[in-house]
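Apart from one protein chain that is not included, each protein chain of the complex appears where it belongs.
Chains here go by letter, A and B, matching the order in which they are written, and residues are numbered from 1 within each.
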Amino acid sequence: MPPIITLTTDFGLADGFVGTMHGVILSICPAARIVDLSHGVAPQGVQEAAFVLAAAVPFFPAGTIHVVVVDPGVGSERRAIAVQTDRAFYVAPDNGVLSEALAQEQVVAAVHLNRPAFWLPIVSHTFHGRDIFAPVGAHLARGVPLRELGDPVSDLLHLPVFQPEREVDGTLLGHVRYIDHFGNLITDVRDRDLASMPQVVVYYKGKRIVGLHPSYAAVPRGELVAVIGSSRRLEIAVREGSAARLLDAQVGDSLGIQDH
Amino acid sequence: MPPIITLTTDFGLADGFVGTMHGVILSICPAARIVDLSHGVAPQGVQEAAFVLAAAVPFFPAGTIHVVVVDPGVGSERRAIAVQTDRAFYVAPDNGVLSEALAQEQVVAAVHLNRPAFWLPIVSHTFHGRDIFAPVGAHLARGVPLRELGDPVSDLLHLPVFQPEREVDGTLLGHVRYIDHFGNLITDVRDRDLASMPQVVVYYKGKRIVGLHPSYAAVPRGELVAVIGSSRRLEIAVREGSAARLLDAQVGDSLGIQDH
Partner (left out) sequence: MPPIITLTTDFGLADGFVGTMHGVILSICPAARIVDLSHGVAPQGVQEAAFVLAAAVPFFPAGTIHVVVVDPGVGSERRAIAVQTDRAFYVAPDNGVLSEALAQEQVVAAVHLNRPAFWLPIVSHTFHGRDIFAPVGAHLARGVPLRELGDPVSDLLHLPVFQPEREVDGTLLGHVRYIDHFGNLITDVRDRDLASMPQVVVYYKGKRIVGLHPSYAAVPRGELVAVIGSSRRLEIAVREGSAARLLDAQVGDSLGIQDH
């Protein structure tokens, strides 16, 4: 089975930056299969990339190498790291972008990428995706052991993970964690958080959404609906419409969930 | 020759949904070659996807597996289907999105995807692209025969195909079928429909466009031009400009074609 490398960046697709990373990878490891996970992360959207990555990685074969370059600190003292877990490899800046993915897996080893032998010969100060992260991912794909890529580290930077809170009156206070292409609002409330709430009512932006439905199609077109979405989280959606637009939603917004 | 799977969705590229489908496919069929046909179909744009698919499929090798997920009814009672034709395989919701592609080929067999053995172990109600359509496409790529994927069906849902009409006075009444990235208006009028009209005049939005030109470049910059486009249909374009913007065009608009 050929090695798989995924790429997640905030580069967009217009400038050739992503294609250049493909070129670097194929120069080092011609057999690599490269999957573009997302290049539409908002510029410097570390929290956004953390979510996208964590939602996708469980669906890749064991041993997949995930290269993530959302890197507002490029050229500064922030470290570049590689991490091996019980399922996958990660190559990224040490800015917390791996937090959610690593919370789902067991970390086996982590290194500070400080061995230039595994980078391009000339390293710019502004495009480590091309000069450091892509080459390191490709060397892993060639079979270079993680420990050779740099010195071990044990103090990875973790971002606070979005979590719902339980109020004194039993209300669950959740948050909009991510807004997808369809305008669906994906929250930080997981199906298990709702296990003890047989009849859910969601309060958000003055709306009252009663009950969990099995799918978007369970309500008439244009109506709000609460579902358990594909990442097993509470989602607020509008059937064949955009909940984000209807409710002027923002990531971080709070919503209240009560049992009725 | 490695098996080829194409993907056509309305998912956009920002959320990692498409990359996740790549991961699912490569988990099941590591040898598959995956081609992203379009993920920029408008949300729930079944008719739009039907056009994009039909225009592209003749240019893929025989045996290619086309997975199409534009699926407003996800999680409802709409069926998931797989179809084998004399040239290709299709995996899609049974909502008519295959209508135009199948009209170009001979259907050999069609099945209702009702065998969970070929799906992911856990199936969400909102992301059948990941949980049903991608795995089924990958199993086809591995060589699983179509008939094993589900029970035969013969009543596929077909959408009405856009067609020009001939008026009593001989005017051909066509329609804008698709608007492309350049703002070119692709109609439902085919070159053969114009065979008996040596000197074509197109009437649309108060404009009168005289003659078919061999290419966009046959008129000065910024001028309207009628050509036979790459899918052998009448196209209205503006050289190095956007006919859609100039004429405020919408899919479904009527245009009259007369012989002069």
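Everything below uses one rule, namely that a contact is a pair of C-beta atoms (placed from the backbone, for glycine too) under 8 Å apart; a residue touches a chain by one contact, two chains touch by 3 or more.
Not measured: the values here are computed from a predicted model.
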item: Which of B:25, B:55 or B:97 contacts the chain that the document leaves out; value: B:55
item: Of A:37, A:56, A:74 or A:136, the one touching the omitted chain in the full complex; value: A:74
item: Chain not shown, touching residues in chain A; value: 11-17, 19-20, 22-24, 26-27, 30, 43-44, 72-76, 78, 124-127, 130-131
item: Touching residues on chain B - with respect to the absent chain; value: 1-2, 4, 6, 8, 13, 33, 35-41, 52-53, 55-57, 59-61, 64, 178, 180-182, 214-218, 227-230, 232, 235, 240
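Please note the rule applied: only the chains that are shown with their structure count from here on.
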item: Approximate Å spacing (C-alpha centroids) for the pair chain A, chain B; value: 31
